[in-house]
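Sharing a structure here in structure tokens format.
A single protein chain has been removed from this complex, and every other one stays in its place.
Then we have chain A:
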Amino acid sequence: MSNKMHVKLNVNGTDHEFLAEPRELLIYALREKLNITGPHVGCETSHCGACTVTLNGKSVKSCTMFVAQANGAEITTIEGLGSPDALHVLQENFKEHHGLQCGFCTPGMITRAAKLLEENPNPTEEEVRFGIAGNICRCTGYQNIVKSILSAASELNSAKEAAQ
């Protein structure tokens, strides 16, 4: 019953192969097997969104997926969006607009926001709030998070216009 299986994941462009029990949650495989600790374990009950990753183009809570289900998937975590030397535009704007206090929810928040802006590059404030409703922040009251995301959207859009 506790037979391990071969799991293949592509995380942030790098292929990984490891053995895991099918019941292992994706978040633990990422954090403990692959040492990718950007996605956080918050509530572990599908509510808080701190563990959000992008999996095959969907924002998913990696605490609510068995590693077996993710086998073969392409995953992007906060580590795949930017680095300390080359911040993602969302990271820049969270920094600029103080879109965090303790920072615990931030990796999930930014990973979700990146997908949101990919699907809706020009969201209203209401659409941003609705789009991040699966991510809970206990510090900020969301105001600066929303400001950061809206500002990142307009920066991305100006960059796109300039390129045209």
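Note that a contact is a pair of C-beta atoms (placed from the backbone, for glycine too) under 8 Å apart; a residue touches a chain by one contact, two chains touch by 3 or more; residues count from 1.
Everything that follows uses one rule, which is that contacts and distances are computed from a predicted model.
Selecting from "Acyl carrier protein", "Imidazole glycerol phosphate synthase subunit HisH", "ABC-2 type transport system permease protein" or "Carbon monoxide dehydrogenase, medium subunit", the unshown chain of this assembly corresponds to "Carbon monoxide dehydrogenase, medium subunit" (UniProt protein name).
Of the listed positions A:40, A:112 or A:147, the one in contact with the omitted chain in the full complex is A:112.
Of the listed positions A:23, A:98, A:138 or A:160, the one in contact with the omitted chain in the full complex is A:23. Checked against the full complex, the one of A:14, A:46, A:83 or A:157 touching the unshown chain is A:46.
The set of chain A residues touching the chain not shown comprises 1-3, 5, 21-23, 25, 44-47, 49, 52, 58-61, 64-66, 68-69, 71, 112, 116, 130-134.
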